[in-house]
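Here you go, one structure.
Part of the complex only, each chain left as placed.
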């Protein structure tokens, strides 16, 4: 496949995320990046994936990133309805994959979405561990992404372990749920360094090791020899990503402030029409 | 048995200090009309139990109705953090107990199955058991491995919102089920609001979409738009514009007082009127 003549960082990240997925797995998403990575993977790299259209349901229907987590795609009888019990049974039986976007990840791959600072007196209270503890104690592969690689996000030690990484977090868990990969705007990292610490797998085109060390809160392990460059997206990768996200919901995750607000309003207004066009209200069989 | 009641009759049946489990998930199918009525009532010292919380938990914190929150997550998803939740966590004015998505489900299931706990590996290796004093680490009697014993979560009341119900208390959920059925089965008293009441014969046509069984329902209220501003698939999407206003209002005392006056301390009809009425909502939120 010819490489895309030009691509943006979100497209590099989504393509790289997509290429990590494989096998016949339920794939759930609570972000546009996760949703698009799953969709792209199913189209090009892992055709057996059972991609969900909402965080917990709508199996095997083309997901479209929406601001409301695809909560409408289970209306029409495309997509197989699942229950929360199905989701956690799939996690416990290792038939589930998800790309997690933590607020903090540390050198051992411990992750934090709960609080900045001490849990009991947080500087910033975040959202709570949600389902990350289940993922990090049961899945044979756990995937993380961070869009803005910085010393505050990728640091020596997380303030609170919402998810279990390597090292002493493994006590009583063995390898179940150990961290597999971290994708950031700088590169792809694994946890194969000394003692299961973070190591460089590949750097995105144009990124240097110095930049990585500068923007990381600890010394990232770099193996011997040449550092690989991340395979860039192909034209087909880019085409599928752009077709799958006509509203550009993915761009929101990269923005903040007034720019994001404007984009948000714009997407929200167009979302209804787009959803309606993509998923006409044929209604549910037997529905009065 | 005809279990129809009004929103206020539901609130009257919730005592101060009750443990209230709330269905739905973050910005999806929260029983907001019931939650607003509870928030504007004089009920206090509530313990709120949610798996994935959003505007429901945040509003009850904003009105000072809550003394404890048991949760796996509280947030507004794409819109960001929950303002009153964040403030209360940081000020330590309310007792918070952090659980996780499966352990909340397991805690409710333990009550349903009348067992004191359910064992799991979930949360091992994380800091959750360090801050959640309800959890206990036990040793598996078969293999001597560490396990977390998730204790039973026993709600006094469950509040849920569904698409359709009959007057006997059977409920149809067409979108994602979230943990509503677990809440309904685990609670001593379950109250259900619905977009529309159907005859029992009509309801039976939905087959396995009939997810709430009448033996678990104590009361049913017909409340169109009863989940607003959260979404109720397939009837309407989440009102993110309203949630943006909510976040803006919650950022200042004056703003919040105005919000309460306009959208909390009013009955459901006035609430809809203050959004320009149902027609306006239809045009913005029906897909």
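Note that the chains are named A and B in the order they appear, and that numbering of residues resets to 1 at the start of each chain.
Just so it is clear, contacts are C-beta pairs under 8 Å (C-beta built on N, C-alpha and C of every residue); 3 or more make two chains touch, one makes a residue touch a chain.
Note that the structure is predicted; figures quoted are calculated from it, not measured.
Which formula gives the number of each chain in the whole complex?
Written as a formula in the shown labels, the complex is A x2, B x2.
One rule holds in what follows: only the chains that are shown with their structure count from here on.
Chain A to chain B: how many Å between their CA centres?
The mean C-alpha positions of chain A and chain B differ by 27 Å.
Tell me, which parts of chain B touch chain A in their complex?
25, 27-28, 51-52, 71-75, 77-78, 81-82, 85-86, 89-90, 92, 98, 100-103, 105, 121-128, 130-131, 145-146, 174-179, 198, 202, 205-207, 209, 231, 233-234, 237-238, 240-241, 284-285, 287
Where on chain A does chain B make contact in their complex?
Contact set of chain A toward chain B: 30, 54-57, 67-69, 71-72, 74-75, 81, 83-85, 88, 91, 114-115, 119-134, 136-138, 160-164, 169-173, 176-177, 252, 264-265, 268, 271-272, 275-276, 279, 281, 284, 286-288.
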